[in-house]
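For this view, one protein chain was removed and the others were kept in their places.
By written order: A and B. Residues from 1 in each chain.
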Amino acid sequence: MKNGVLTFSSMPSLYSTGVTAGPLEKKKSVFAEQFDKAYEDERCDLSTNEHGHKQLMYDAVMIALSKEKKTIDKIDFFLTGDLVNQMTPSNFTAHELGIPYIGMFAACATSVSSMITAALLADAEQARWLIAGSSSQHNAIERQFRYPLAYGSQKGATAQWTVTAAGAVLIGQHKEGNPSICCATVGKVVDMGMTDPLNMGAAMAPAAMETLSCHLKGHKKTIDDYDTIITGDLGSNGFKIFKALANENGLSHTKNFRDAGEEFYGNDPSFNAGASGSGCSAAVFLSDVYNKLQKREYKRVLLIATGALLSPLTYQQGDSIPCIAHAIEVTMDGVSVY
Amino acid sequence: MEQEKYAHLEKELSPKTPILKNVIKAFLVGGSICLTGQCIALFYITYFDFTERTASNPTVATMIFISMLLTGFGLYKKISQFGGAGASVPITGFGNAVVSSAIEHKSEGYVLGVGGNMFKLAGSVILFGVFSAFIVALIKTILVKFGVVSW
Partner (left out) sequence: MISIYITSFIVGGLICVIGQLLMDVAKLTPAHTLCSLVVAGSILDGFGLYEPLIDFAGAGATIPITSFGNALTHGALAEAEKHGLIGVVTGMFEVTSSGISAAIIFGLIGALLFTSKGNV
């Protein structure tokens, strides 16, 4: 039984990335220097938040393409998603790009699920060039899932801040010297009965642990095979719980663990437990981690994006929060397994 | 890991709500807002033809006006993050709920957006306020009719 475990024998490579962000991220994110483009206006000078959201993703794609001097007509598939109802910002981006489009929803785990699907298409030789990625826009998502922006509600220490950011990556056939995708694990939905939407980290940590265990077991690897194992947006609280779960599951240490959500805004307490959103993992994986791979500071990494699969309706109906985590392994070594 | 064991682990590791600190902050912010209301009521009593009883009407309207300005400039949510219930319990919190919903849904137009969504957050307060008043008044009126209590 595969149990979600995938190996890509042809090792599709990452060719270039495009990361865009909003004004708050430009000002407050520790990764701001590594973003390709940051806007002064949170709506990207357009009329609504949703339109701005679309612009973030569109620009991220165009930046990734321009770095490799590729034109849109060369791209075979566009795989992306976001958190807005019916993923309309991604849909409108796909319309503007005119590339065959597969909309992907895995909440904040979309960055990795889109990369896994892109790698599958490339490995099956069904595509030469693909764009994968995900995005989020704070205003659009806050109003949909929580409260109007100007509403006064007291957020606790476990609440996270949805980032305004988009990340897109150009994936193609294997190229020596490029970061390449060797294997992945598709996660299962895990629900440990957590019900507080203002404590997503605690809901998502078990899903991350489940996927990490499946990945290590399925690919016969240990945590020391990686320079870093970085999760998407568990936040400071979820990350603490994830590391405790790792200890409970017999992993010897968590020294090389990172979490994009916890690091995104540094130690700024105004963001409570840190960053979240489908743009968070995409922005950090495709800027900081990608740059470190290219500079060979990292040689092999495991990216685990986590997502909470709830809606405002499920919360009102008293349901708990089901979560999922997808993992993808990217390496500078030319080999898939040793 | 079973759900019960995980719930236990999560409770141990997640930060505890600072209840005492929140209560003190709520007391200070709530008290200040009410004190502001009292000063405004005094203003209406002194300079206009209002008594201590009837001054509450223009006072409430003025407080909601102030709440609109603070909400629009993004300041009410900062007061609320600090004061918690001290900012949401006063009538200014009700004003904030209505005004913030109205501002947020401007992008969908004034009829469908603003009109259709304005009471998204405050509607339950109005519903339960009206319904409980109905039940309480009904019970009391019936009791008075049967001579059990007097007005």
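Everything below uses one rule, namely that contacts are C-beta pairs under 8 Å (C-beta built on N, C-alpha and C of every residue); 3 or more make two chains touch, one makes a residue touch a chain.
This structure is a prediction, so every number in the text was calculated from the model and none was measured.
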item: Chains shown that the absent chain touches, full complex; value: A, B
item: Contacts of chain B with the absent chain, listed as residue ranges; value: 17, 19, 22-23, 26-41, 52, 56-61, 63-65, 67-68, 71-74, 83-86, 88-95, 98-106, 110, 114, 118, 121-122, 124-130, 132-134, 136-142, 151
item: Contact set of chain A toward the excluded chain (per top definition); value: 22, 24, 28, 42, 138-139, 142-143, 148-150, 153-154, 161, 164, 270-271
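We adopt the following convention: only the chains that are shown with their structure count from here on.
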item: For chain A paired with chain B, centre-to-centre distance based on mean C-alpha positions, whole Å; value: 38
item: Of all residues in chain B, those that touch chain A in their complex; value: 1, 3, 6-7, 9-10, 13-15, 17, 22, 71-72, 74, 76-77, 79-81, 83-85, 87-88, 93, 96-97, 99-101, 103-105, 107, 121
item: Parts of chain A lying in touch with chain B, wherever the complex brings them together; value: 47-50, 143, 147-158, 192-194, 199, 202, 206, 237, 240-241, 244-245, 248
